[in-house]
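Quick one: the structure is below, and I'll ask about it shortly.
Now for subunit A:
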Amino acid sequence: MRTRVRTLVAVTTAALVGVTATACTGGDEGGSGDVTIGFVASLSGTYQTVGEDMRDGFQLYLDTHGGKFGGRTVDLRVADEGDGPATATPAAERLVQQDEVDALAGIVGGGSYAAIAALAQENELPLVGANGRPDLPDNSWLWHTSYISDEPGIAIAPYVKDNVDGPVYAIGPDYQGGHDELRGFVDTYTQLGGVLANPDGETKWTPFPQTTDFLPYLNEIAMTGAKAVYCFYAGKAAVDFVKQYAQSDAADIPLYGAFLTEGAVLAAQGDAAEGIRNVLNYSPDLDNPANRTFVAEWSAKFPRQPTTFAMASYDAAAVLDRAIATIPEDQEVTSAAINDAISGLGVIDSPRGTWQFNPTTHSPIQRWYLRQVAKDGEMLSNMLIEDLATVGN
Partner candidate 1 sequence: MIDAYLIPAVNGLAYGLLLFTVAAGLTLIFGVADVLNLAHGTVYVAGGYVAVSVSDGTWAGLGLGVLAGAAAGLVSGAVLWAALTPLSGRGHLTQALLTFGIALAGGALLEKAFGADELRPVLPAALDGSVDLAGHRFPTYRLLFIAVAAVLAVAGWLVITRTRVGARVRAVVDDRDMVAALGVDPRVVLAAVLAVGGALAGVAGALGAPILGPGPSTAPQTLLLSLIVVVVGGLGSIGGAFLAAIAVGQVQSLGVVLLPSVSPYLLFAAMAVALLVRGWRGRGVTA
Partner candidate 2 sequence: MGKPVLELRGTGRAYGALKAVDDVDLTVHAGARHALIGPNGAGKSTLLHLAAGNLRPTAGRVLLAGRDVTRHGPARRARLGVGRTFQTPALIGSADCLTNVALAAWPAQTFRARWLRRDHAPHLARLDALGLADDAATPAAALSHGRRRLLELAVALAASPRLLLLDEPAAGLTDDDVGLLLTALGTIGAEVAVLLVEHHQELVRAFAGTVTVLHQGAVVTTGTPAEVAADPRVREIYQGALGAA
């Protein structure tokens, strides 16, 4: 008798799951607004905090602009990218096939971007990426508001060459994004006549994501006699790298990085991060009207500092807003119309300063900044030191 009851419960549950699933798949096509935007970001997994910053940045723009892009009501569909293409692809497919979105935006990881980019190209949907991405051959439908992964390194390399008297050690995580980030620095730096401190002249790669213990590498770095270290790490690895750096033989060697201290990791890094110089296309203390507005709006809603992730997503929303605004009111907002409109956008006024899309790479031509971690009262913050190069041409 008990088994029979259990069976009934199980079958009923299974049936309910099935019904719910069907209801979900069948329920809400078309969207309630004039324009439907799909936003993909990591809301679980390794880069959850980055994904949440991105979602919040996008949503903030929408909320502060009456929920409209170019006068049209926006129906925003958010999907979880998870930890990579395995979860990101189904998430994006749902937005494309079921929600029938007019454009896609967001995306944290380079691998996810590559997979979703293929989907966007195939379905002829504009994709406005808002974080790092690989350089892809065909980008007629692809745009993004952040940067190409090798640009931070390109931007900071001349500064490092001019200010460090001796060889620099290059180290980064062993995955495509890490390779791209480091290649930008190493290629530019060596072209300028710089010499790597790495014994074999090659960048040191640390297994990703499993490396949590950087001491063996740091010990090795100290033995090379490097005058500075350049690295790219984000998330958990950035916390471990910076904390352990400060307690290792390498502690006295100046540390330069891309991203290293951006976002939520800074709090966990604590005092160990003080003094680290890093390159980015944004700093919360940039003094321009757009940034003052952005920081004020952000701070009113969130207890944390705004990040480049939030800023780039905010800009992705701005790009869509301005592009859709150029579509005549009597004309339907189609994917193709949005894409055409984006390509016609000129200079964009942004919290990071003004920038515009490069007509071939579809990525920003923008100014990069050198920042240094310092105490801002009780809180650690990335303080603007100086402007670096304008990169993206």
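By our rule, a residue touches a chain if its C-beta (ideal position, glycine included) is under 8 Å from a C-beta of that chain, and two chains touch if they have at least 3 such contacts; residues count from 1.
These made the cut because all candidates are chains of the complex that A comes from, given by their letters.
Only a predicted model underlies this, so the values are computations on that prediction, with no experimental measurement involved.
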item: Of 1 or 2, the one touching subunit A somewhere in this complex; value: 1
item: Touching residues (chain side subunit A, partner candidate 1) in the complex; value: 44-46, 48-49, 52, 174, 204, 206-207, 209-210, 212-213, 215-217, 219-220, 222-223, 235-236, 239-240, 243-244, 246-249, 251, 264-265, 267-271
